[in-house]
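Here it is, the structure, as structure tokens.
A single protein chain has been omitted from the complex, and every remaining protein chain is retained in its original position.
The first chain written gets the first letter, and so on, giving A, B and C; residue counts start at 1 in each chain.
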Amino acid sequence: MERFVYADNAATTPVAEKVANEMMPFLTKYYGNASSLYSIGRDSRKAIMESREKVASLIKAQPAEIIFTGSGTEADNMALKGIMHSKRAKGKHLITSSIEHHAILHTAKTLEKEGFEVTYLPVDKDGLILIDELKAAIRPDTALVSIMMANNEIGTIEPIAEIGAICRDAGVLFHTDAVQAAGHISIDVNEMKIDLLSLSGHKMNAPKGIGALYIRKGVMINPIIDGGGQERNLRSGTENTAGIVALGVAAAEAESHMQENITRLTAMRDRLIEGVLKIPYCHLTGHPKKRLPGTASFVIEAIEGESLVLLLDLNGICGSTGSACSTGSLDPSHVLTGIGLSHDIAHGSLRLTLGVQNNEEDVDYILEKLPQVVERLRSMSPVWDAQKNCPSGLKV
Amino acid sequence: MERFVYADNAATTPVAEKVANEMMPFLTKYYGNASSLYSIGRDSRKAIMESREKVASLIKAQPAEIIFTGSGTEADNMALKGIMHSKRAKGKHLITSSIEHHAILHTAKTLEKEGFEVTYLPVDKDGLILIDELKAAIRPDTALVSIMMANNEIGTIEPIAEIGAICRDAGVLFHTDAVQAAGHISIDVNEMKIDLLSLSGHKMNAPKGIGALYIRKGVMINPIIDGGGQERNLRSGTENTAGIVALGVAAAEAESHMQENITRLTAMRDRLIEGVLKIPYCHLTGHPKKRLPGTASFVIEAIEGESLVLLLDLNGICGSTGSACSTGSLDPSHVLTGIGLSHDIAHGSLRLTLGVQNNEEDVDYILEKLPQVVERLRSMSPVWDAQKNCPSGLKV
Amino acid sequence: MMYSQKVMDHFANPINVGEIDNADGVGEVGNLKCGDIMKIYLKIENDIIVDVKFKTFGCGAAVATSSMATEMVKGKSIKEALKLTNTAVMEALEGLPPVKVHCSVLAEEALKSAIADYYKKQGIDPTPIIGCSGECKTCCKE
Partner (left out) sequence: MMYSQKVMDHFANPINVGEIDNADGVGEVGNLKCGDIMKIYLKIENDIIVDVKFKTFGCGAAVATSSMATEMVKGKSIKEALKLTNTAVMEALEGLPPVKVHCSVLAEEALKSAIADYYKKQGIDPTPIIGCSGECKTCCKE
């Protein structure tokens, strides 16, 4: 293997060295329980307070509006279940989209089983929410709208400020799953009129197992984890000080380097996209412009995604796919079918997501290897033989 | 400060060096998402598998019976809500005790609000469950009994095997909150007829933010966190690989040194108890024999717990109290009142909990300082003046 | 909950701890059940508090407010001492956590109670001067 290129930063990111270094002392040295009276407990409490300020600052919220959770998934569950349960008397309707992460979709299904009603909004071929459909879907008993800020498979960034304004006007709470967006694009919960926002540490170079939920001041929400009353009684359990500190450091890093990271990653991503699209019968998925700085996503005809990812791995490149084979079911990812791709073509999906640790040589290396790998798989694909005789290619 | 003695291991423990060292590479090097196809994803998956085996082994369970959670509190919530929700049709009655941790008690309260019925069993003066009361409380619609394995404030170890047998005979599921017990005393979920068991990493020298729930094979349970389907669909969210690895290492360490730790800690604890009880008007709380190896707990008359803990801290000793002042409410801990202590005396509670990192010099140091600190506080206590004239002391 | 450095200083090294033999006024407020008892002793000459001591059973904030409050009235006239509010004590301590505010109230009341006792010993009804009989109970809602 000539090189190792991790290009699956949407799946998870390495913990940044600075983050690891700053969190370590909170494991072995400042290990005090943040609820304790004595000095090493106060050290933890202070560190948590500072971290809360940093995370709040990243999204222009107030520190008291940040609740630390055990994951992005938990934050999503808390937002949906917590709000719907708390507003049960007033409204039983939830609006979300058909291309949300399973942390939202499966939670919505659970709520349906409990008797709530859910509308799943369709998206256009680029993955953008249809604003008119949203407006039409809002009912007098709609309690919450939950639309992701950026999609994890195709990188499309939704018109969050517009959605926020519509919800605010309609008097409906608005949650956004910003797990892919936070730390990567600039967010202002006030300008965007966001009432709740989920984020996750491991998507922004902090560790796995820590997330946060922003809850606008004044919004009533039920906890989903009861106990000792930590996190203003909203999320009980001894505080994961090291994880919280790490998330704070990562948030501060992301905030202070936001613009330079966006510029650098966008350029690298565009070069990657341009290069990959030179492969014949290969198509971009997601919006061409409104997309996450690091996300390049494609469908490549006549090959299957899982084998593509495995063969890339043998060449030192980590990427991912939404192919059925990778999902362990017979269906390809709901996002790919959600933007209108047929099963036939969705099998050949590939997602390459760049992170702050990637550089231009990584892009060079991918652009050298990917065409070879595709070529090799196509050479053993019976579909490719048929394809070759059909110059128009398959349909996307 | 002459020495620093951390004697609050029931609140939380330092991460053991071995644990920290073995978890670190999973933050910065083997950071792959365990669901990913490529090699660094498979490394995570394998590490998680091995960790699951180690945690299972600690309590004599099968690896497939272990679900990793974000905390002991989450495990408790999942056990109670997950079972009660899944058995809603069959039974709506839950039995627990009055001295459980808030992770159980507040979850039970939430279930009550949802329409479930809960019986809170009383305990005797040593904190032991009254077995006859348990038998009498079981009804045809009882779905679950949840009794803690060892109490966090007074260290009393409940007769778990006996309770397990009663529940099994009655055809009722049995959950035990073993957050204080796991890694500290030997547990066999089969012999003890336990159906569900919660544990938490940071009480056994692993980090905060990782816990586990043992669910006996065949027991149906609803998830409380929905999403990507990790942990056999029971606890979604990208796996906290580093935390899971750490818990595995800590479990293996605890298992292999169990007997020697128990012997050493019990001897230290007994010497500590003996020494502390030489302070006049000072009493042991919890069962004199059936108690956690590291837990020494007392009430000391005529002083208040918070100021005692603060003054100990100024002398380099970390301990804790269940006094009202420390709980932030007007009432002292429900455990202290649960074992029949009056408010008057419960204010003077002190818990000193030893861990594997403590040594005999730590005990010496506590036994040197504590009497001085008590003496000093009593010298400024108007209650002590009255006390001195009442040789029988207050009532315990 | 976090104490200010000032609170910790007064807790660690409280001023005016003790009793005054034959004190001119003694006030005790709070009770054991609530976990806070404050007892203040006053030595008064010509309406001036020439000495003040306290004994306190209670949390860190209770000790610190006792220390601070007694220090703030030492050498002051009774009139001035009666102006001492719990807010002033809290400010002098650079703040108290919300759950500990009642301790500062207790300190104010212990002082008033001791002054009331002084007046009573002089045969003067303290109620119009102090605004209460000195028997006010703040801590527990019993």
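Criterion: a residue touches a chain if its C-beta (ideal position, glycine included) is under 8 Å from a C-beta of that chain, and two chains touch if they have at least 3 such contacts.
Just so you know, these numbers come straight off a predicted model, no measurement behind them.
Annotation: of A:Ser307, A:Ser320 or A:Asn358, A:Ser307 touches the absent chain (contact as defined above). The chain omitted from view is touched by exactly one of A:Glu50, A:Asp126 or A:Asp344, namely A:Asp344. Contact with the undisplayed chain is limited, among B:Arg42, B:Lys60 or B:Arg168, to B:Arg42. Per the touch definition above, the residue from A:Gly115, A:Gly171 or A:Pro382 contacting the chain not shown is A:Pro382. Mapped onto chain A, the footprint of the missing chain covers residues 302-304, 306-307, 310-311, 314, 323-326, 328-330, 332, 342-344, 347, 379-385.
The rule is simple: only the chains that are shown with their structure count from here on.
The busiest chain interface, judged by C-beta pairs in contact, is A-B. When each chain is reduced to the average of its Cα atoms, A sits farthest from chain C.
The mean-CA centres of chain A and chain B are about 35 angstrom from one another, to the nearest whole unit.
A separation of 57 Å divides the Cα centre of chain A from that of chain C.
Residue positions of chain B with contacts to 2 or more other chains are 306, 310, 326. Residues of chain C in contact with at least two other chains: 1.
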